[in-house]
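Left out: one protein chain. Kept in place: all the others.
A and B label the chains in the order they appear, each numbered from 1.
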Amino acid sequence: MFRFGVDYYPEHWPEERWTTDARLMQEAGFNTVRLAEFAWSKLEPQEGRFDFDWLDRAVDILSRRQIQVILGTPTASAPPWLLQRHAEIFRMRQDGQRVTYGNRRGTCPNSPLYRHYAGRIVAQMAAHFHKAPALIGWQIDNEFGERCYCPQCQQAFHAWLRSRYQTLDELNHKWGTVFWSQVYTDWDEIPLPLATGGSPNPSLALDYDRFMSDSYVDFQRCQVETIRSQCPGSQITHNFMGFSFDQVNYFDLARDLDLVSLNYYPRSQWNMQAEVDPSEFALALDTMRGLKHQNFWMMEQQAGPGGWEMISVQPRPGELRLWAYQAIAHGADGILFFRWRSCRYGAEQFWHGLLDHDGTAGRRYAEASQVGQELRALSGAIVSTVIRPKVAFLLSYDSRFAFQIQPNNPQFSYPAHFQQLYQAFYRQHAQVEIVSPDDDLNSYRLVVAPSLHLMDRETAKKLEEFVRQGGTLVVTQRSGVKDETNLVVDQRLPGYLRELMGAEVAEYDSLAPGMSNEIRFVLPGLELQASLNCGTLCDVLAPQAARTVAVYCRDYYAGKPAITENRYGEGRAIYVGTIGDAWFYQILTRWLLDSTGIEPLVFSADPDVEISERWQGERRILFILNFASGPRCVDLRRDCVRLIDGQLIPAGKIQIPPHEVLVLKEK
Amino acid sequence: MFRFGVDYYPEHWPEERWTTDARLMQEAGFNTVRLAEFAWSKLEPQEGRFDFDWLDRAVDILSRRQIQVILGTPTASAPPWLLQRHAEIFRMRQDGQRVTYGNRRGTCPNSPLYRHYAGRIVAQMAAHFHKAPALIGWQIDNEFGERCYCPQCQQAFHAWLRSRYQTLDELNHKWGTVFWSQVYTDWDEIPLPLATGGSPNPSLALDYDRFMSDSYVDFQRCQVETIRSQCPGSQITHNFMGFSFDQVNYFDLARDLDLVSLNYYPRSQWNMQAEVDPSEFALALDTMRGLKHQNFWMMEQQAGPGGWEMISVQPRPGELRLWAYQAIAHGADGILFFRWRSCRYGAEQFWHGLLDHDGTAGRRYAEASQVGQELRALSGAIVSTVIRPKVAFLLSYDSRFAFQIQPNNPQFSYPAHFQQLYQAFYRQHAQVEIVSPDDDLNSYRLVVAPSLHLMDRETAKKLEEFVRQGGTLVVTQRSGVKDETNLVVDQRLPGYLRELMGAEVAEYDSLAPGMSNEIRFVLPGLELQASLNCGTLCDVLAPQAARTVAVYCRDYYAGKPAITENRYGEGRAIYVGTIGDAWFYQILTRWLLDSTGIEPLVFSADPDVEISERWQGERRILFILNFASGPRCVDLRRDCVRLIDGQLIPAGKIQIPPHEVLVLKEK
Partner (left out) sequence: MFRFGVDYYPEHWPEERWTTDARLMQEAGFNTVRLAEFAWSKLEPQEGRFDFDWLDRAVDILSRRQIQVILGTPTASAPPWLLQRHAEIFRMRQDGQRVTYGNRRGTCPNSPLYRHYAGRIVAQMAAHFHKAPALIGWQIDNEFGERCYCPQCQQAFHAWLRSRYQTLDELNHKWGTVFWSQVYTDWDEIPLPLATGGSPNPSLALDYDRFMSDSYVDFQRCQVETIRSQCPGSQITHNFMGFSFDQVNYFDLARDLDLVSLNYYPRSQWNMQAEVDPSEFALALDTMRGLKHQNFWMMEQQAGPGGWEMISVQPRPGELRLWAYQAIAHGADGILFFRWRSCRYGAEQFWHGLLDHDGTAGRRYAEASQVGQELRALSGAIVSTVIRPKVAFLLSYDSRFAFQIQPNNPQFSYPAHFQQLYQAFYRQHAQVEIVSPDDDLNSYRLVVAPSLHLMDRETAKKLEEFVRQGGTLVVTQRSGVKDETNLVVDQRLPGYLRELMGAEVAEYDSLAPGMSNEIRFVLPGLELQASLNCGTLCDVLAPQAARTVAVYCRDYYAGKPAITENRYGEGRAIYVGTIGDAWFYQILTRWLLDSTGIEPLVFSADPDVEISERWQGERRILFILNFASGPRCVDLRRDCVRLIDGQLIPAGKIQIPPHEVLVLKEK
């Protein structure tokens, strides 16, 4: 059953309105609603006094409209009666300032006091609702988690370090604390990487980021265990924030959950632009699917302009529906819009829902209803279908954290580089999975590892094995520079990857703003290309066993290799030593896909069209999304059936109207 | 008697210089001097020991030159013996940092300790000087006031809230604290909107801004009452900071005073630009006059470059005089230059006076003296004349505070929008009054309410009544969105104004930087105009009773109304749904003035010329100011007499030399 619905806060509205809301939801085709997120004040109005009656009534009214519910644990926003009396619960920012009461998400994940109160409200809710027939799942908390730098975290960090390193000698050695006289003689001497401390030891800083990520994983686990013991049949999820959120290792956070779900807003006050780049949402979606290598839910699908102090650009007509289908195309088995009705109160007054502030159901509600109606026809064909990409991108939170600490170059950003490479594959309509360095790579033909900065012997072995057995591996500049405790390796770069790459990094140049170089492909078949811009970071390669794919054209390393390719076992390993522009990555990506034998989904397609697939057994379902404001063409390889109405669409060229969606099943 | 003079700090200079200063003042035509502002250290050199002798001597020396005095209460800068021993007197900034000693204005208006000491020095001064024959008035403190966020303010805020809402239930309801579990169970739980708290509940934040404004009003009232009881004949004023200062509700602050006075510096270190826009000073002046709907004084008229760490652009020859006449033209009945002599000491070394640091009287002194000489001829005709505008602008501090909390769009600024609209009227030489939403509107023909975001039923009724009786009302985008506690209204927008406007806001679009739309006037008579740029915020209107004045030209709401006009009773209500450029507002303003039958002051005038009026009974006095560096023409409607020399200036075209001033009386 495809989960379709909305996030609903009945406590924000007069109870007499609830039946109207439930009716409108049913009419829109909704079957699922998330409730109770942020409702702690209503559920435990005073310390130790619990009130679930109002929520029972809300669930009941929804149930009568055949709507099932997911309950959010309300721990992302504790009531004033708790927080205003216990300032030590609040997070401390990296600048050493304690957060104060006023918003949400201000709490420290390691606060024992907070864990006590959070544990109790979750246990009470689980005990009360575990037999509710309408209940299908739980969402833990909301959008974990900003890093905390408080004394309680420092204590927990010391314990975490003891467990990791056993002895101070080992820690001092692994962190290289001899540098600048930072040798610790007592665990309690180990500081937090506060801003007031200046540039920290990168090894300490990376371990702190890992520790903070683990802290949220651990905080979540407590709630998961409580609920799982009381409500064994419920699906337990957390609402993640896609690819761009970068303070928690999402692979770890997903491990304890039954299901990953995503909050995503292409248009919000933090993303004010005329046009939305659909590859950004695509990457968020592929990241979510990759966390557990299974389909996921949209827990918060954009329903209107998103903003707090500012109002975002109004979603253009058709965008809400396009985004819903884009989510499905990448593996969503459930979509809940956020939120039902624009709230008249509080900091999110301008985070608009499907309904206006006054309760009117207008253009945005109509668009959601249209999707609801279409899903009646489509969901049978879609549910339980899966995605089987041949291309994997290695997302390393360790490397990401390390680049947060030391970006290497002021213009370099690990996530922006990752996104840029991903975008090149997206524009070639390649199906991509985002995977962890710990994941099994056997099912992929091509693995891309953007700037895999941290490397250990085991990962290097796995990548060697993948290539040996016929895989194609691509790594990019500044890979293999660091070991697992963020020291620079004691070897020629790229360190553990050197033999696999068949090439060394002879020098590396980090360019100033305004500087650039050029690259020229020299491999037979590619060599006719004009030179292309590159820059920011330039690894100058010295091939050993590898052959040269491209060379630099300028500066003192003109003519030296910038890209090499090494045959290794049955496969090949490619080192891309510098950062190019979109054209550069287009040529690189086409060559990689062609030479790996990955066939495009269609013969051809105009730009601005996304083409994705889900597999129903051995039958491919194609999702064709036209994000442009004009009609676009696609050249189909095979005869298809249009799922919405069963109409036959023969192979060959078809035209898609602007902002339209086509769901086809290959015959 | 026109008050003309200077702000003087005799305590900064050797006593033997005072007689020279007094002579030079008299020679410049000065009759009034402000003293004692910031002199607390000299008046109470140790706690409880008072010394007024030196001030008596200074007053005496001035009196002998027929110069009368205004005394400033010195409470804007307490001595170190007080502040360095009582850190709790200092303001706390919104980031939670306590201000420390070093500058001035660092004190909390709600500090009981500070109120005690401030009350005592004021009482002592009033007791000592109440019989001084030269004393004509008092200035309370100086330039109230930055917001404070200290624990004492929190306590006072809780009391203020109790008085406003009576019960916590009422407060929780009116603030919508059910959102994000912020339901308060004790008054003491209510936080301050600190920066460390993140985006606050907008209702709490607005009430805090109101409370802080009230705190300064209350702090001032204590001093006013002390002085009034001792010196019943004195004029009591405070030196305001014009239109741009935005942390105190100036209508409230003016209420307890006899007189409003203004500090204004077209050139200062915070306003470094080659050319000064005279409409900015004009708006400041019209705001000051509007606070009590009576003439006012310039307490600090620019006398030289203004700066602390930086030196402003040097006022160009003629500018000091032009600005003095501009002040008079807008209702000043007194002008005191700030300051007499550039101070050799302290943070304001580069805030230059009429004299140089070394005491030389140069170009700037000469320019002030010229005004003094001219005023001998003019002041008889000017004093007690008044200004009678037909156009009023509604300035809502509530809306202004609300937009500080939630600007709606990163490019939107309430004061900049207000200024832009005002500038359009200024360039048409329309006389404008700035009024409060609480003011009586009967004497105006046209009322402009820029972005009147907060609206209550009573204000809506008053505006309806104004229009019903024949007035023309113009409101602009995002009006009527909020109720009086900053909740979004539970109605179609523009909420309480909907019936009056005869139109609804169907959608609203908030544009990203770089995005824009175009607008086309379609009303008969206006429809030939080319389309004009608009953007930032776009209310898409759905007229009911109203007719369409202009439509959008682009994007998905192309063709939809952007401006509507509704006949209502004897008048009409116009909704301008978006923000245009200067050309757009020129067309709009001309149409509004023409269709309201407000006749221009002159047949025509070149740009860069300001034309203002004061009324002597039924005779109009015209002020014609040429801000340009070249000659400019004006076409007079009627024969006039030049007041400086009684010469007849017949109706028709006249030329004004660059940087010149003409004061005419219509025959």
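Details
In the analysis below, a residue touches a chain if its C-beta (ideal position, glycine included) is under 8 Å from a C-beta of that chain, and two chains touch if they have at least 3 such contacts.
Note that the structure is predicted; figures quoted are calculated from it, not measured.
Taking the complete complex into account, B:V99 is the one of B:V6, B:L35 or B:V99 that touches the chain left out. Note on the undisplayed chain: of the listed residues A:I227, A:L285, A:I405 or A:I563, the one touching it is A:I405. From the set A:E189, A:E275, A:E458 or A:E527, the residue in touch with the chain omitted from the display is A:E189, counting the whole complex. Listed residues B:N110, B:S215, B:N263 or B:S342: the one in touch with the omitted chain is B:S342. Across B:F50, B:W187, B:F245 or B:W308, the single residue that touches the chain missing here is B:W308. For subunit B, the residues touching the chain absent from view are 9, 11-12, 38-42, 45-46, 74, 77-81, 84-85, 93, 97-104, 106, 269, 272-274, 305, 307-314, 316-317, 342-350, 356-360, 362-363. Subunit A residues in contact with the hidden partner, per the touch definition given at the top, are 95-96, 175-186, 188-194, 196-204, 405-410, 487-492, 506-515, 555-556.
In this section, only the chains that are shown with their structure count from here on.
Between subunit A and subunit B, the centres computed from C-alpha atoms are 50 Å apart.
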